[in-house]
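This part shows chain A:
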Amino acid sequence: MTLLAASKVSLSFAGVRALVNIDLQIEEGELLGIIGPNGSGKSTLFNVLSGIYRVDQGTIVFRGERIERFGIAQIVRRGIARTFQNKRLFGTMSVLENVEVAAMKGVQGSALGDVFGLNSSLQARKKAGAIAERCLVLTGLADSTGLLARDLPYGAQNRLEIARALALEPTLLLLDEPAAGLNPSERAELQELIRRVHAEGLTIALVEHDVRMVTGLCARAIVLDHGEKIADGASAMVVRNPRVQAAYFGEVESEEEAHAA
Partner candidate 1 sequence: MKMRKLIGAITVAGSVAMAVSAQAQDIKLGVVAGMSGPGTSYGIGIRQGAEMAVREINAAGGIKGRKISLVVVDDASNPAQSVTAMQRLVNDQVDLVVGGWGSSQVLANMEVAERAGLPYIVVGATNPKITTEKNKWTFRVIFTDSVQAEQIADAAVRRLGMKRIAVIHDANDYGVGNRDIFVASLKKIGLDPVAVVPYQSADKDFTAQLSRIREANPDGLAIFGTIPAAPAIMNQARDLGIKARFIGTGGLANENLMTLAPKASEGTVLTTYFHEDVDPQARAWADRYVKEFSGGSQPPRPVLAAWEYRAVKFIAVPCIESSGTDKEKLRQCIGRWKGTLFSVPGDAYFDKTGQLVQQSVLVEVGKGAFQAFKGK
Partner candidate 2 sequence: MAALHQRWWFWAATLAALLALPALAPQYVVHIANFILIYTLPVVGLGFLTGFTGRVSLAQGALFGVGAYTTALLTTKLGWAPVATLVPSVLMTIVLAVSLGGAAVRLAGLYFVMATIGIQQIVWLVLMNWIELTNGPQGVRSIPAVGLGEYSLETPQQFYFLALVAAGISYFLAKRVIGSRLGLFLRALSDDQLAASSVAVEVGRAKVTALALSAAWAGAGGFLYAHYVRFIHPDMFGLEPSVLFLVMSMFGGYRSIEGMIVATALLESATEYLRPFGEFRMIAYGMILLLGMMFFPMGILTLVRRRAGAPAAGKD
């Protein structure tokens, strides 16, 4: 069943076309890879899906509802959570609090109820605490709950972003270059984590520069280049597609050689 379907999505900034007629389906339960060279529109696509940018044209349907005009918070409430390429944690808050903020989404009760200690609010907070706890355990951060987010090592900050997104209990998780800046062992850990999360039944879309990681994790992948979708299919096949090769390695090499000579 199709969880999210974008059709003919276009967006440009000051005349520069960032996304051109993108069609995209994300099936329930899948782990979709999105690859493409730098500046190809991968992050822009995520920004559109998560409501940070509004599309110029096209529709996005998520679980039967049109969401392309929704704001960020509205989309999160519909069940799409995301992480950011350049970590956007709440630096002066503790690891636990970072995740708790997100976990609050799923619980009832009002802020004033919190202040006056109403029973329903206390229950709700307890529930949020439990959700947060679970996400931290899942991401291997259970031992550093009391640290400030900004004091975490880089690799752990990465996992904290994922934990925070998970605490929103999303239907669809968008991971934006989670492996950027990680060393090989951290990268392997991350891969393992994504697998684990996916195995719990969550639908994931993964933007990644590292093609190996995508081919290793995702059955299906799409490739973007200069804002256009140039390939869509089984990830192992997609990377062999000549257009994809060209996008990564440049077009006919001989022509270039001729120029250089």
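As a convention for this text, a residue touches a chain if its C-beta (ideal position, glycine included) is under 8 Å from a C-beta of that chain, and two chains touch if they have at least 3 such contacts; residues count from 1.
With respect to how the candidates were assembled, all candidates are chains of the complex that A comes from, given by their letters.
Keep in mind that this is a model prediction, so the values were computed, not measured.
Chemist: Could you sort through 1 or 2 and say which touches chain A in this complex?
Modeler: In this complex, among candidates 1 or 2, chain A touches 2.
Chemist: Under the touch definition given earlier, write down the residues of chain A that touch candidate 2 in their complex.
Modeler: Chain A residues touching candidate 2: 50, 52, 71-73, 76-77, 81-82, 84, 88-93, 97-98, 100-102, 104-105, 109, 111, 114-117, 121, 125, 128, 164-165, 167-168.
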